[in-house]
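Missing here is one protein chain; the remaining ones are kept as they sit in the complex.
Every chain is named by a letter (A, B and C) in the order it is written, and numbering of its residues begins at 1.
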Amino acid sequence: MDKGAEKSRYQGWRLRTHEIIFEAETPAGKTFDLMLITVILLSVVVVMMESTALMRDNFGEILRILEWGFTILFTIEYFLRLTTVGRPWLYARSFYGLVDLLSIIPTYLSLIVPGSQYLLVIRTLRILRVFRILRLVRYMTEASLLYRAIYASRRKIFVFLYGVMILVIIVGSLMYVVEGEENGFTSIPRSIYWAVVTLTTVGYGDIAPQTIPGQLLAVIVMIMGYGIIAVPTGIVTSELSQMSPQTFNTKTCHNCSAEGHDKDAVYCKFCGEKV
Amino acid sequence: MDKGAEKSRYQGWRLRTHEIIFEAETPAGKTFDLMLITVILLSVVVVMMESTALMRDNFGEILRILEWGFTILFTIEYFLRLTTVGRPWLYARSFYGLVDLLSIIPTYLSLIVPGSQYLLVIRTLRILRVFRILRLVRYMTEASLLYRAIYASRRKIFVFLYGVMILVIIVGSLMYVVEGEENGFTSIPRSIYWAVVTLTTVGYGDIAPQTIPGQLLAVIVMIMGYGIIAVPTGIVTSELSQMSPQTFNTKTCHNCSAEGHDKDAVYCKFCGEKV
Amino acid sequence: MDKGAEKSRYQGWRLRTHEIIFEAETPAGKTFDLMLITVILLSVVVVMMESTALMRDNFGEILRILEWGFTILFTIEYFLRLTTVGRPWLYARSFYGLVDLLSIIPTYLSLIVPGSQYLLVIRTLRILRVFRILRLVRYMTEASLLYRAIYASRRKIFVFLYGVMILVIIVGSLMYVVEGEENGFTSIPRSIYWAVVTLTTVGYGDIAPQTIPGQLLAVIVMIMGYGIIAVPTGIVTSELSQMSPQTFNTKTCHNCSAEGHDKDAVYCKFCGEKV
Partner (left out) sequence: MDKGAEKSRYQGWRLRTHEIIFEAETPAGKTFDLMLITVILLSVVVVMMESTALMRDNFGEILRILEWGFTILFTIEYFLRLTTVGRPWLYARSFYGLVDLLSIIPTYLSLIVPGSQYLLVIRTLRILRVFRILRLVRYMTEASLLYRAIYASRRKIFVFLYGVMILVIIVGSLMYVVEGEENGFTSIPRSIYWAVVTLTTVGYGDIAPQTIPGQLLAVIVMIMGYGIIAVPTGIVTSELSQMSPQTFNTKTCHNCSAEGHDKDAVYCKFCGEKV
């Protein structure tokens, strides 16, 4: 009985910690989420500051201490997650589990292999957890709507990207022949890089056509890119347009059970009955 | 009785000035608005001219005199607004009140602290008052429609920008590791700046990937940016599409004279009468 | 009677020439249109070739002769238009009339003022007449649909551009203060030029922010530009979406006279009657 009580006490502790860490509905869970998000953002800021020469030179010591502080905090969090979760192994192998682990390893590694704290930028991946804030500010409807629109159009987007990929390979190869290695198009992969830079209208200008035929081809590619951008936009827009009314208005007519009424409709627009 | 008459005379003067300054419906109000917009535009042109070396060298004296002229005009306007408005304190603390005040202070400050007329560029903020011209040319319907479409999609746009922000931090960190400080990616914040320049398809070219893996990553980011631009467009478009029919469809109900019916509506959706 | 016959002969000649030149329905009119378009395109090509140093040096003599040939042809055409049109003065003052005149003057001027054939580039404006080809290839429906969609959304586009203009002035002024003259932002107009280059995602890279606060501001402007592009797209798209069904499908139901049926509809979707 003593043992059972201990076990239930232990389970109670585990259950409560689990609720705090993994759930967002309870006040304690919300507080934990907010604190976690704050700590993650701070740790990302520290990683960023360490990467700038000016900061590293002046506040190197403080940044190192902060880094160790965050690493210890994240280590505790990682072990709490492991011990309180139902299936630790499943969590450990999940995307977030791996990110959580990878974000603490580099600091410890730097004790053995000097310079490996360079890998600390992996910690910025933890920023993905910050998406939880959408749940806190109740923006999940919008997030899921966008997600579903993109998800519903994933196949069309895949086909589109597939076409762009093939187009870019052909244009890149052509440009390699037209401009040649003396004008900066030193290889086909580099020409393909140029083709992507041009087609997406980014246009760095680090490689630009120098010859008349090259500029002519570039003009065609640019105008294609200008027109092609219409395709993903059209896909996502038509998906979002179809989704919106269904999601936000589920008022149905009692008489003819028609849906799709406007938000300000009082009577069914098909049979004249009150909705 | 003498005092009351003076007071009412005073109030009449205040009321009339208030009408002229704050309202746009009366002819006097329209004239004032037009004059104010003209003066603001001229003052902004003067600030611009003062900033160019050529103009400053040749017409410095004239520009200085004009600057003082506009400052005195704006000072009079500011005090007229303060004295004729119902709650002066509320106006003084409002956005426009602060802009109005800040746009006159620098010139006076330049008497005490030399060089502080540099702050005069704040005056360009007064150009926001020029939005009143939309009321004059009766474009308010269009402006409010656009405003409502953007307002209605603000949550989706927020979620979108949130996702972009996180994406840009991760891509920037990755690029910092891939390209390294010797290729211009001197810090993570600078790499994030590059990621934004690339994802938004601006592409200055002041920082561009030099290594093969860096260019590969850049290609992925560019194509993502090319596709991602579809999301805000889809949001605003689907919002505008849903809004437009209500605004532009002029079918009115015979019974209740309501507008805004769908094009395929059979019965008035407000009173149930056939349209 | 002799005179009357001459007059009617004269009128017959004028009428026939008018038909050929101004109308596109008759076979003769079509042939004239095709020939005119060909000659205009050739003359534009000659102007382009004259502007390139290589062509000018090698074929200068031939290009000069061709230029005189086109000038004489266009002069004849201009006088034919003047004499055969109902109201010559109205034509002479119209946009096309002015372009037609301006495109022949520079060559004659070059006899008096050497070097004034430089103005010949005005001739490229004649290329606008090439829009007539849309009538020849029967693409007028599409052209007028696009024109109407843009025309219907002109007010919203005006409001949008107005907002962009004000935004660009404010951002340019801010950037002038933040970056200062030593980083290439030598004046407010130049900073506004940078703001437009950045907001429209063109991004030449001739001016780019150098300081940290400047890059931060640039990042905000870029993301704004990325989102703002959604607005004109949304405007034109929602206008085109509303227009298309009305334009291309005018089938109405005999029973309930409802419109808006799909192209493949056999029965009215509101009352079940055959359409």
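To be clear about the criterion, a contact is a pair of C-beta atoms (placed from the backbone, for glycine too) under 8 Å apart; a residue touches a chain by one contact, two chains touch by 3 or more.
Here the structure is a predicted model, which is why all the values come from computation and not from measurement.
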Selected residue (touches chain absent from view) among C:13, C:68 or C:131: C:131
Sole residue of C:39, C:121 or C:136 that reaches the chain not shown, by the stated touch rule: C:121
Contact with the hidden chain (one of C:34, C:98, C:145 or C:212): C:145
Missing-chain contacts mapped onto chain B: 201-205, 233, 237, 264
On chain A, residues whose C-beta touches the chain left out of the figure: 155-156, 158-160, 162-163, 166, 169-170, 173-174, 176-177, 181, 186-190, 192, 198, 201-205, 208, 212, 215, 218-219, 222-223, 225-227, 229-231, 233-235, 237-239, 241-242, 256, 258-260, 270
In chain C, positions touching the absent partner: 44, 47-48, 51-53, 118, 121, 124-125, 127-128, 130-131, 133-134, 139, 142-143, 145-146, 149-150, 157, 160-161, 164, 189-190, 192-193, 196-197, 199-206, 229, 232-233, 235-237, 239-241, 244-245, 261-262, 264-274
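Rule of thumb we're sticking to: only the chains that are shown with their structure count from here on.
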Superposition rotation for chain B onto chain C, Cα-based, multiple of 5°: 90
Classification of the chain A:chain C interface as same or different, half of numbers criterion: same
Interface copy of A-B among B-C or A-C, judged by whether over half of the contact pairs recur: B-C
Chain whose averaged C-alpha position falls nearest the assembly-wide average: B
Whole-Å gap between the CA centroids of chain A and chain B: 30
Length of the line joining the C-alpha centres of chain B and chain C, rounded to whole Å: 30
Inter-centroid spacing, chain C versus chain A (mean Cα positions, whole Å): 42
Junction residues of chain A, two or more chains touched: 201-205, 233, 237, 270
